[in-house]
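Below: one structure in structure tokens.
Removed from the display is one protein chain of the complex; every other protein chain stays in position.
What follows is chain A.
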Amino acid sequence: MRSVTNTKPMLALRQPAIALPCLLLALVLVVLLLAASISGAVDIPWTALPRALFATPVTPDEQLWQSVLRDVRLPRVIFAALCGAGLAVAGAAMQALFRNPLAEPGLVGISAGGALGAVAAIVGGASAFGLVAGAAFAGSLLALFAAWQIGRRSRAVAGLLLAGVAINAICGSLTALCTWQATDAQLRSLTFWNLGSLAGGNWSLLAFLAPWTLLLSALLLREWRGLNALLLGEREAGHLGFAIRALQRRLIVLVALLVGPLVAACGTIAFVGLVVPHIVRLTLGARHQLLLPASWLVGAIALVLADWVARRLAIPAEIPVGIVTSLAGGPFFLWLLARWSRA
């Protein structure tokens, strides 16, 4: 029997640092943000970037570059980064909360409800972005509330999951019904919500969305201990002092408040919230003190990349970004499933 009042660690158990991978990912994100913002229908040379960002333009070229960069590209890539980050960190939290690798932010009806709200508003005659986004946010909260009310009858969190599946199906069919009713002009704006688009990114939207997303993400990041403990099981997490029902409620509300406005602003973007946490887990491990911030950063990187591809592939038109994330995320997910079934 050895004494437990030793003062220095005997075994080399130190965990790999959290700061270093996050710093590296942040660096990649910043470089990518700049690279994505100079490339598109109008290409801005690297060398002109500092002047376009900070100086007063002199030549007509510089004037064009500056207005493209400042008014169009920068808000758009930052918007993409925020959406990707929020969806990915929410997905990581949901997977731990439901103890299910297939969980994602849309699972409890947030995305489907948002899409239904938006589609219903468009078909109902609304055309202003603010009105449609408001309807989308209301739709996602309503869908979550419905799933919550049905799911609470069951004691386990699985009840909420099953209710979410049902709510998703109902919202999906109602969305299809609205789409069937829509006029040709409305159909074009409907694809925006169903396939996701980052074209709505501008500074006035970001002025609200950026602080909101950062605040909610920070609040979610603080829950890493609870999420780690939930990996052991609900009962074990309870024995470690977490009030389980309250923790689950808090996590769901945080995810809804984080993802709801994002769905309202960019529509439903598939696979980011599902696949990004898995990529991070496979490379950096499942410790939530690292998984959450790293998913945030990788989610931002992934969606900026996807948006870049969506803008570049069919210049001067652009592909809805949700198609790009699905095209890239779908096969990746199949590979992930194959890997799991082998293990």
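The definition used in the following text is that a contact is a pair of C-beta atoms (placed from the backbone, for glycine too) under 8 Å apart; a residue touches a chain by one contact, two chains touch by 3 or more; residues count from 1.
In this section, contacts and distances are computed from a predicted model.
One chain of the assembly is not displayed; among "EfeO-type cupredoxin-like domain-containing protein", "Iron complex transport system ATP-binding protein", "Peptidase E" or "M1 family metallopeptidase", its UniProt protein name is "Iron complex transport system ATP-binding protein". When the full complex is taken into account, the listed residue touching the unshown chain is A:Leu231, out of A:Leu49, A:Val165, A:Ala182 or A:Leu231. From the options A:Ala36, A:Ala52, A:Cys83 or A:Ala96, the residue with contact to the unseen chain in the full assembly is A:Ala96. As for the chain not pictured, it touches chain A at residues 1-2, 4, 6-15, 95-96, 99-101, 225, 228-229, 231-233, 235-236, 238-244, 281, 285-287.
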